[in-house]
Structure formats: structure tokens, C-alpha cells
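A single protein chain has been omitted; all remaining protein chains appear in their positions.
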């Protein structure tokens, strides 16, 4: 699965995107965020406070209980600050 | 005293302005409007419904109980419709 | 001079540019332009003539500007209102405010046009197929202005 990172999530994790093989039990956005924390210290640090980690699936904002499907484009980012 | 008329008050009365000699007892805007009605049928018709006759004294909106002073510039007009 | 009453048209792009030129304190500009519509009250409008009360108009617009500046922290305020004969599509009025903050820019701009509509001495005469008619004041304009009574 393709995971994109933006803004300070990108700089903290150190890459703008990565492709991961999800374990079978990771079936929701919330489970994905928890699982990503185990990948490295940088991931754990960047994702520590899930209140400021927002998620989009296929370019739509989604809540943490949103289910994941193979082929989804998943993006993690801080609250947006445009305008 | 100089009296100015605008919009349909001007066209109904037939002049854009007139200079009048007020009787001593006409000391307020409301009394002026009543007195102007007696000047002609055109005045009476134009000023019949005081709800839609607004008054400015010295270029400020005023209520009917506003006192008149010699030398005041008085204007009568319908509710404004700019913008 | 931030209040202008004129027969000539105005250039929104140039007015906007002047509001922001050389300023780095402005976070937002809100601008409203009113135009002549080709239909009003269900009737076709071929022209509109705006009468006003010279002297009082400027005075009232300046008072409205001063009130906006009193209520909100504004870098710039602009009011331009035309008079004379206009046709559908023509510009009638421009109000604009520049502020550090978006809420102040929006609220003050709407305040300007709402108050102007009930206080500035302008009257519209519309030419329709049925003849000329003076536009009647709208209760909705009074209600819009009433929102701003402190």
C-alpha cells in the first residue's frame, strides 16, 4: 500500500512517501497509524499524537475507523493551514 | 427656509427645491411636513403618507420630532435605494 | 480619499491594487461590487438612473466609513458609488476593506454595503417596458442593516 506524508509528518518521518506491506490484521486507518508507529523511531515520534495526524484515503478526508482496501492511496498529514 | 425634494417627491411636487417662509408655530420637522401639505394639491399628494417621507436636516437623517432652526437645509425624500 | 461619488465607471482591479500596494500588514481584502441587473421584480430593466443628494451623500458615506473603522481594525476602506444613467451589466457600487484578519475584512465589508443601502441618499429610477418606476426600499435591506445596530 502506498502511504504519502505531508508537511511536518513528511519532514519528521524523512520521506514523502513509502510503499508498505500491511499485515492482514491492519484493516482500518486507525490500525494503520498504530502499525506505522512500529516501523521506526521517526515514525513513532511523528505519529505520537494522533489528534494532529489526519488521514485521507483516495484523496478524501476520513475518520480513523474508515476501512482500508487494497490499492487505496493513503495520505497522512497535520491539520491543514491553507487559505 | 430652503427645502429640497428628491426622487418621486421631487417629481410629484414638481420642483427640486423651494424657499418658504415658515409660520412661527412650525418648529419641528413633523410640523413642517404637515404645513407643506397645505401649500398645494401636489404637495398634499406627495406628502400624504408620512411613513415614506424621510427628512434630513443639514444633511443628517432626523426623526419627525427634530427641531428646526433658521438657516437649516431641509431635504425631503423617499426611503433610499442605493447600493 | 477613500469615499468617492462619481458618474464615471470604476476599475475594480486598479482599486484593489491601490488598497494593497506596498502593504505587508494586510492578511485579507474583501470586496463587493454591485451591478445593474437586467431584471427586477420580474420585469425587464433596460436602464437605471441613480439620483443622489450631493453633499449629503459624501457626508453619509464618510460617516459609514468612520463607523467601520471604529468597529474593526482596518488598514484600508474604500467606497465608490456611481450616479447617473446606467445600463444592465454596469457597475453601481464598490465597497472594499483590507485588514490583518479575514473576519474583520468580511464583517466590515458587509457592514459598509448594508448601512450604505439604508443611509446613503441614492434613489434608483428603473426604465421598464411599462415605463419608468422608482425602486421601492426593501424590508430585507432594513433587516440587513438592523443586524449591525449595536
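Per-chain numbering from 1; labels A, B and C assigned in written order.
Basically, a contact is a pair of C-beta atoms (placed from the backbone, for glycine too) under 8 Å apart; a residue touches a chain by one contact, two chains touch by 3 or more.
Just so it is clear, the structure is predicted and the values come from calculations on it, not from any experiment.
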| item | value |
| --- | --- |
| Neighbouring displayed chains - absent chain, whole complex | A, C |
| Among C:7, C:39, C:66 or C:146, residue touching the chain not depicted | C:39 |
| Contacts of subunit A with the absent chain, listed as residue ranges | 4, 6-8, 56, 59-61, 75, 77-83 |
| Where the unshown chain meets subunit C, residue by residue | 11-14, 16-17, 20, 22-39, 88-89, 100, 102-103, 105-106, 109-110, 113, 140, 144 |
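As a working rule, only the chains that are shown with their structure count from here on.
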| item | value |
| --- | --- |
| Centroid spacing, where centroids are CA-atom means, of subunit B and subunit C in whole angstrom | 26 |
| Distance between chain centroids, defined by C-alpha means - subunit A, subunit B (Å) | 72 |
| Distance between chain centroids, defined by C-alpha means - subunit A, subunit C (Å) | 48 |
| Junction residues of subunit C - those touching two or more other chains | none |
| Multi-chain contact sites of subunit B, meaning residues that touch two or more partners | none |
